[in-house]
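All protein chains but one are shown at their positions in the complex.
Up next is chain A:
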Amino acid sequence: MADAKVIPFGEGSGKRPRGRGAGRPGGHGREDGHGRGEGSADGRQRPPLRPVPEPGAAGSGGDGGAEAGGRPDWEQRIARGLAFLRRRVTGEYEVDDFGYDEDLTEQVLMSLIRPVYENYFRVEVRGVENIPSEGGALVVANHSGTLPLDGLMMQVAIHDHHPAGRRLRLLAADLVFTLPVVSELARKAGHTLACTQDAEELLGRGEVVGVMPEGFKGLGKPFGERYKLQRFGRGGFVSTALRAGVPIVPCSIVGAEEIYPMLGNSKTLARLLGIPYFPLTPTFPWLGPLGVLPLPTKWTIQFGEPIATDGYPPEAADDPMLMFDLTDQVRERIQHTLYTLLVDRGSVFF
């Protein structure tokens, strides 16, 4: 009976695991896993005498069969997952002063966004090494796409591709922190309110801080103005970087503009809902929930050469002319890179 249960699983998944198994040092891993399996069941003779755990074992045994080739990997994953679960249910994990829950971000949040990053938007990252390996840095990026998915993609890009494994701490609009669930997740993912004090504190701690100075002006601009940078706030980010003495890394994101082509904006509805804009796209709100699905565009995220700020005297941060100059310089760099990337881009979707 038990065998009969196992056979279909084994056959059904026979092809996939073989490919995986070939890819890794199979013999060693198998031995290892095998031995461990024995050990946990306390000896070699006992298992056949144990009918009790059969139903459960058959069920998870089936799973095991499905992942047979990657079994050590699969077992490790279960062990990791359970260790994670244990930390969560007993509250034995740490968050920093800003509420960044590294454990949750690494184990869950990143794995949830990564498929979107890799398979849906197929993000191509360039120049990620322009972010210094240690010490603070301010990443300044363009902002677009109606929903701030570009920030999240930038976070995954740096998380997965930076050689020193840097973590991006995004500065988000205050609207984010008034919304339930969103605010909780944003804090846990390491985002904080876009204000000088938080930015300075994070830069002072040597973190990589990400900011999108266009704000809602960039996020909610009409489709016709795509890839035209809006005003960069009042340049507060430049003076913050100057005070902290950290380099500014310009970042250009191509692909986010087309995910929700915003053809119109219902200002009445936006006012009613208390949000900065209410987008009307070809699909939203006409198709209901389906309209929330972004278009699967192909993205490129390019980090430019860092702009050093440590050559200026401390009082330079209070010089408005210099601040506007530097802001323009950063803005020009991003705009220029955007145009270059757009020229090279063959199609929006491939």
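Keep this in mind: a contact is a pair of C-beta atoms (placed from the backbone, for glycine too) under 8 Å apart; a residue touches a chain by one contact, two chains touch by 3 or more; residues count from 1.
Here is the rule we use: contacts and distances are computed from a predicted model.
Of the candidates "Cbb3-type cytochrome c oxidase subunit I", "Fe-S-cluster-containing dehydrogenase component", "NAD-dependent epimerase/dehydratase family protein" or "Transport permease protein", the chain left out of this view carries the UniProt protein name "NAD-dependent epimerase/dehydratase family protein".
Within the set A:96, A:225 or A:332, the residue that contacts the chain not displayed is A:96. The chain that is not drawn here is touched, among residues A:112, A:195, A:273 or A:292, by A:195. Interface residues of chain A with the unshown chain, by the touch rule above, are 2-3, 6-7, 10-11, 14-15, 17-18, 20-21, 26-27, 30-31, 33-34, 36-41, 47, 53, 56-57, 60-65, 67-69, 71, 74-75, 78-79, 82-83, 85-86, 88-99, 101, 174, 177-184, 187-188, 192-193, 195, 197-198, 201.
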